[in-house]
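Right, chain A next:
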Amino acid sequence: MTEVSSVIAFAQAVLLLACAPLVTGVIRKMKAMMQHRVGPGVLQPYRDLAKLFRKGEVVSDSSSWLFRFIPYACASAMILLAFMIPSVYAEVFAPYGDLIALVYIFTLYRFAMVLGGLEGGSAFGGMGSSREMMMSVLIEPSLLLSIMAVAALTGGGTDISGIPALLCAMGLSALGPTLILAAASFMITLVAENGRVPFDNPSTHLELTMVHEAMHLEYSGRGLALMEYASMLRLTLFMSMIGTLFFPWGIALTASPADLLGGLAAIAAKMLALAFVIALLESVKSKMRLFRIPNLLTVSFVLSLLAMISLYIL
Partner candidate 1 sequence: MMLFAPAFLGAAACVFPRAPRGLPLALCAVSCIAGVAAFPMFLLYGDISAVLPMPSVWGFYGILVDRPSAIMMSVSSAVFLMTVIHMRGSGASARGPAYTGLVNLLFAACTLAMCADNVLLLLVSWEAVSVCTFLMASGGGSGEAARWRFLVITHFGGLMIVAAFLSMYLAAGTPVLSEWSGLSSVLGPAGSVAAAALLFLGFGTKLGLVPFHAWMPDLYAGAPTHTTVLLTTVCSNAAVLLLIKGLFGFIGDGPEVFGLSFMLVALSCATALWGALESLIQREPKRILAYSSMENMALVMLCVSLAMMFGSSGSPELSVLPLTAAFLHTVNHSLFKSLMLMAVGTAEESTGETSIERMGGLALRLRILSVTALAATASLAAIPPFNGFASEWLMLQSMVEADGLAAGISFILPFGVAVLGICGAMAAVSYARLYGFMFLGRPRSPGAESPAPVSRWTLAPMAVLAAACLAVGLLALPVCDQISAAAASIAGLPPGTSYREHLSGAFEPLALFALGGVILIAVAVVSRIRRRPAVTAGTWDCGTPLDSGMQYSSAGFSQPLVRVFHPLYGDLTETREDGADGGKTYKVVFSEPFVKDLFVPLGRAVMLAARAVGRIQTGNIQSYLAYILIVLVSVLMAVRLF
Partner candidate 2 sequence: METELALNLVDTFAVGMLLLSMLSMATSRMGQLIRYFSLQSLLLAAMAAVSAQATGNTHIYILAAVTLAIKVVIIPRFLRYTMAKINVEREVDTLVGIPGSLLLSAALIMAAYFVTEPLMGSFETLTRNCLALSLSVVFVGLLMMCTRRKAVTEAVGLLMMENGLFLGVMSVSYGMPLLVELGIFLDVLMAVVIIGIFAYRINRTFNSVDTGFLRRLKE
Partner candidate 3 sequence: MIPLPELMIGASAVTAAVCALAPRERTISPASIAGSAVVLAAALAMAVAVGTDGPIRYGPWYIDGLSTLFSVTIAAVSLAVSMYSRGYLGFERREGILTTRGERYYYAAVHSFAAVMLLTCTVSSLGMMWIMIEATTLISAFLVGYYRNEQATEAAWKYIMICSVGITLALMGLMLVYASASGVLGSESGALDWPVLMAAASMLDPELMKVAMVFAVIGFGTKMGLAPMHTWLPDAHSQAPTPVSAMLSAALLNCALYAILRFMAVSDASVPGFSGGLLMMFGFASLAAAAAFIIITRDIKRMLAYSSVEHMGIMAIGFGMGTPESVFGALFLVVAHSATKALLFFSAGNAIQAFGTRDMDCIRGMGKRMPFTSSMMASGTLAIVGMPPFSVFVGEAVVLYAAVSAGLYLQAALLAVLVLTVFAGFVMHVFPMISGEPEKEVREPGGMARAAPMVMLLGVSLFLGLFMPDQMRDWLESAATAVLGGV
């Protein structure tokens, strides 16, 4: 790829990095409006991160070097992904972005977070980790399957930057059952992976219901800031993956400014729509009982499997 496109790819990655807190803020704001609350401004997440970044750090005496290392690992894994996933322009900066690597880097993130949860030696961390792990057993395969289904649909292999272009080229003929099923399964995965309602409630610290927050419990100051930022970034990444891998129409295929503007508009619109959906879900549904979560996850797994199979049956 040429220098221009690489510069653009770099720029869009930076854009993603920059907008991640904003996306979270937007979702929170929408939610508040749906619940007839005023709610904090959309820039609130930036302020929170800044505050946390300024604060001093307190670490548990039972925690080791790993505990201090984990925030860096999580944050940088997500940032790396930001360079692997296209948003505005159908090229990525990271050399040879690969779908399988992408999924496994998400696993890395989860793994690190779980270990961090176990570090404190308190009941909460362990509980959060164990629940996270229970969910991941079903999340990971469906994530893998749904992404591979799209890859197989395009026939372009596991190269990320190829997929949007190929899908666009296929036009509406791509909108077959495979894509629909895969997208549906991916949507469920998104909600579960990012710990939103009905799987988990990001805004509570009630011991019995929380999953992700329980693992963050021991972090503070900059460590917490990094963790929080990483999870915001993860949400954004998932959303932009839906926008570019499953419904890429509108993405800029060439580096011409017009296309790029169109792409920017398109991704913004998609993000807003997704944010609306998530906010709606969180407003109308209540959190599930823990042991009913697997049922929903199994549904997403089966959906993704069907997506794959439908590719060969139909």
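How were these candidates chosen? In short, all candidates are chains of the complex that A comes from, given by their letters.
Methods note: a contact is a pair of C-beta atoms (placed from the backbone, for glycine too) under 8 Å apart; a residue touches a chain by one contact, two chains touch by 3 or more; residues count from 1.
Given the structure is predicted, the values throughout are model-derived calculations rather than measurements.
Of 1, 2 or 3, just one candidate touches chain A in this complex, namely 1. Against candidate 1, in their complex, chain A makes its touches with residues 53, 56-66, 68, 71-73, 75-77, 79-80, 83-84, 94-101, 104-105, 107-108, 110-111, 114-115, 118-127, 129-131, 133-134, 136-145, 148, 151-152, 155-160, 162, 217-218, 221-222, 225-226, 290-291, 294, 301, 305, 308-309, 312.
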